[in-house]
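Before I ask anything, let me first share the structure, which is written out below as structure tokens.
Taken from a larger complex, these chains appear in their original positions, while the remainder are omitted.
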């Protein structure tokens, strides 16, 4: 049986899937290290739980909504086409890579997007409600937006409006992943409200080595995210790889410089945040810009996000781990940056404003960013509000003070001392009974 | 002068601190401890097995105060830390013979 399968590209796609999977634990540690010690387990559970729920939903119906034949207007794919991954298992002699690998790769994008949202409602969220939110949000928000921007028409297949009609550029998810998670993060943070003590206590990261572990794994995984999006082991993948590396580097340096000038010290938390800001911004643009362009994007993202994370104190929303300041803002920098810095040498035929290409592409990028923000924010706000009003999304105040780890999971993260070694208490029984027993 | 030692529930620390600030206490020393008391005997289920738990986390606060302020300080702590449930903690008072402020060498009342 002759087959079009390219084993090298398949190897790279499988490797990229594994790398993107690792971003989930990476994010769990990145976020987990940032919260106070009484909330770290709940934070990690929100990420791990999102991974599990989103993947199941993705197999059942999410992939089909995103990549099934368009049902009309480029808005949503046919949910029945790949229902339960049906008809996808046998080797297709015309496929360059296995469709199952592609479907998993895309599913992991959904996982990361959902998991990112959790950062904005850290330390005060009911775990059960979060899992329900994760599943519903994948279907209602993520899958449609992924259809819009990632589903290219080909042959008989008709895809989404942003990719095929608007012709916005988004190589690896500036809209569907970054702006989307940022907008949704803002919405849920507004619905759940501020943590007790927000603005009065600094609520600093309880374990910066864990933040750095997370940052390292995220960066590593991001190469799968971006360079894997080339869907081939080729020259483009290599350029995308270089861009991803360089934007992370200059994002870090730029954030550190802002801190040094503004606060007097460059912090390790700033370094980790700057890396991620650079990576966020290069995500949409990595297939459109040169390595020099990538460095510029990183510098812009690092500096702008470093300033944007202070906004929540001024505007008074508790986006606890800066999903808005880093992912929404960084996603905008990258998505819009394409309009300025796209270079046709890298891929395709689009030059940005600074390469003499006019404002055309810039306009398309703005429309894509705006549409993503509006849809995501709106639907998420309603969804979160319904959950909060019905089954409750936020824990009780006393429970928040005692800590979500203890109350939601009956655990504490660390027991490092010899005396109590292994015998530190947790509390069995349902939420709310905690203080009676304590 | 007296030394007031209070052992309270960790999530009450912030309230106790604020209440003490309210009655003019300007200094104290705080540490993380484990308490053993009536709370013991509670059992918990862990991976399907049941256990008695003996130690629970507490916060220990030491405050050196002038003789005249002792009662107010003790009352303030008790009120702020009280939840009415087992494990609320203890406060005890002992006598202090002298106090020095390291920075200046000031002694006794002047050092508090």
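In this document, chain identifiers A and B correspond to the written order of the chains, with residue numbering beginning at 1 in each.
Simple rule for what comes next: a residue touches a chain if its C-beta (ideal position, glycine included) is under 8 Å from a C-beta of that chain, and two chains touch if they have at least 3 such contacts.
No experiment lies behind these values; they were computed from the predicted model shown.
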How would the full complex read if you wrote each label with its copy number?
-> A x3, B x3
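The rule we apply is simple: only the chains that are shown with their structure count from here on.
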Calculate how many whole Å lie between the centre of chain A and the centre of chain B, each centre taken as the average of the chain's C-alpha atoms.
-> 44
